[in-house]
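Here the complex is missing one protein chain, while the rest keep their positions.
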Amino acid sequence: MTMDEQPLIDVRVQAEPFDVAAEAKRLSAGSDVGAVVTFTGICRSDGGRLNGLELEHYPGMAENEITRVAEEAARRWPISGAIAIHRYGTIAAGEDIVLVVTASAHRGAAFAAAEFLMDWLKTRAPFWKREIFADGTAGPWVEAKAADDDAAGRWNLDKAAE
Amino acid sequence: MTMDEQPLIDVRVQAEPFDVAAEAKRLSAGSDVGAVVTFTGICRSDGGRLNGLELEHYPGMAENEITRVAEEAARRWPISGAIAIHRYGTIAAGEDIVLVVTASAHRGAAFAAAEFLMDWLKTRAPFWKREIFADGTAGPWVEAKAADDDAAGRWNLDKAAE
Amino acid sequence: MKLLYFAWIRERVGQAEEDIDPPAAVRTVGDLVAWLRGRGEEFEYAFGNETVVRAAIDRTHVQLDTPIEGAREIAFFPPMTGG
Partner (left out) sequence: MKLLYFAWIRERVGQAEEDIDPPAAVRTVGDLVAWLRGRGEEFEYAFGNETVVRAAIDRTHVQLDTPIEGAREIAFFPPMTGG
């Protein structure tokens, strides 16, 4: 696609797993795509301590907010496309949780847009994680990290997203 | 894997295409991998102007230099693995040229290591691109861009890699 | 006006959603939190630390001083931990 065309933006919030390769392929088409970046967030067992995570979300708002920031990414960088998929429900350790794919003519824009999307997701998209212990019992809700707020802060995010 | 284990580092220089999903999967295993970043560089047709590219390289030195910077990335960030594959020979428009995959417990290290590797590849790995026009005739050698030197410069690369 | 509760706020309140009709003096999100805290122990437990609670009106993030007039759906939740 050329820069004049509208970037492809696709945001999904779903319980089902996603196919990283298939999503990346969708953004690789087009004669001027030179760079595709994928970020996959994976559920860690934390050294065997956890069975996985339970992810609660706010239906409707989750899609709205992620779409908003994906559109903001497309305004800030010359990307040809951005896909963001976030799962909810029970996620076993080793399974994928979140996917961001960005594409551009050049690598700088693709990397920056992907990082921007992830930083934002962590601190602004209405999802909440709860640990599930190795014995299957429910653990504590995960606490938000100051490091994530710092990462989001470097993009002047509040001005952009509100 | 835990932080004490050696990161998996794999560098390949090859004529054959690569499988992004398979390489990403190799780095996704391990109980403490929470973030996998892939970067795929794709041959652009530049709006139909090009059939593709011819990529010349310096066998032996190409592998050595990319391995050196992958090891440097592993010293700078707590990554559990880094894979870099660079193709040579005739590459048609739309085909993949280069792949970088990084994995870490957290996204910041995975993103930074992937960008570091790509910035370095562009300016230091001994590869040279020549354009192939749409009619199949050989075009000019691609000139190095000052923007790539700037991108590499932000990592204090010369000190690191030499 | 519909209220939604998420994560540990939902658990402390003991319900995921409810319809309410607060008095006219409740003008802002902060007023609403104060009014909710007066409704019983479970609300005091959920909203006892106001600085941790986040809110959205009609699916858009808002602050404690945001007016609630015209809101159809107000949600309360802890800091987000997605991604």
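Per-chain numbering from 1; labels A, B and C assigned in written order.
By our rule, a residue touches a chain if its C-beta (ideal position, glycine included) is under 8 Å from a C-beta of that chain, and two chains touch if they have at least 3 such contacts.
Model, not experiment: these values are computed from the prediction.
One chain is not displayed; in the complete assembly it touches the shown chains B. Note that of B:V36, B:V98 or B:I132, the residue touching the chain absent from this view is B:V98. Residues of chain B in touch with the missing chain: 41, 55-58, 60-62, 64-65, 86, 97-98, 118, 121-130, 141-144, 148, 162.
Criterion: only the chains that are shown with their structure count from here on.
Mean C-alpha position of chain B lies 48 Å from that of chain C. Centres computed as Cα averages put chain A at a distance of 23 Å from chain B.
Multi-chain contact residues of chain A, defined as those touching 2 or more other chains: 41, 118. In chain C, the residues touching two or more other chains are 83.
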